[in-house]
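Some chains have been omitted; the remaining ones sit where they do in the full complex.
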Amino acid sequence: MEYVAIVLVLVLLQYTFFSIMVGKARGTYDVNAPAVTGHEIFERYYRVQQNTLELLVVFIPGMFLFASYVHALTAAGLGVVFFIGRMLYYKAYVNDPKSRGIGFTLTFLSAHVLIIGGMIGAVIKLL
Amino acid sequence: MEYVAIVLVLVLLQYTFFSIMVGKARGTYDVNAPAVTGHEIFERYYRVQQNTLELLVVFIPGMFLFASYVHALTAAGLGVVFFIGRMLYYKAYVNDPKSRGIGFTLTFLSAHVLIIGGMIGAVIKLL
């Protein structure tokens, strides 16, 4: 479970990095709080953070469920795939929103393999 | 705990369904990323997903706390109430935002029974 904890924290720190970049983009593109619109590039940074938040709500319980009911080290490995996918997603979205597909797919798939795998593991344990 | 895990994953998959419907509504109503406004019906799909995200942050730890400190099978049952409430909420919000009350109430109440029940269970264990 220790590897799961370590990878989970790295993913959360990556998410904090995205949040800090949103704050920085507020200054660069002159979008003052509480506004979250007003400049196309600022909105890209904001959407990266928001989309990551939206997916973390699936990913975080997925890590615990997969690690508990299937295999902890495989959960940690899927977490590494999520981390790499989000970094690709971030770089692509900021440069060109239309190119964000690969990074999105890697993170979407790893998060859903975690929850669906965890559910299958729980069902098997019940049988 | 296995039933809790299974119901939790079903709720997360329902949330993913709401996210996919937002993506679909982007196409149907021609609202390109990173914009999240621009068409009333798109904004309804988007608000369903966002409101679900906002409540999952209460619901998910609530499932674990209630299952740990009170009763696991009751936690799973409250999770089923949450699932049904969110489906009603989704259908009502998309058709007419003013009719979303019943679905919202079912999910709000079940999520808060989970966390408050879990807290009471933890307090009793301390006594």
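Note that the chains take the letters A and B in the order they are written out, and that residue 1 is the start of every chain.
Here is the rule we use: contacts are C-beta pairs under 8 Å (C-beta built on N, C-alpha and C of every residue); 3 or more make two chains touch, one makes a residue touch a chain.
Predicted model only: the values in this text are computed from it and were never measured.
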Considering just this structure file, the complete complex holds how many copies of the sequence, given 2 are shown? 3
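Here is the rule we use: only the chains that are shown with their structure count from here on.
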Inter-chain centre distance, chain A versus chain B - centres from mean C-alpha coordinates, in Å: 19
Residue set of chain A touching chain B in the complex reads 37, 40, 43-44, 46-47, 53-54, 57-58, 60-62, 65, 68-69, 93, 97, 112, 115-116, 118-119, 122-123, 125-126
Contact residues on chain B for chain A in the complex? 1-3, 5-6, 8-10, 12-13, 15-16, 19, 32-35, 37, 49, 53, 56-57, 60
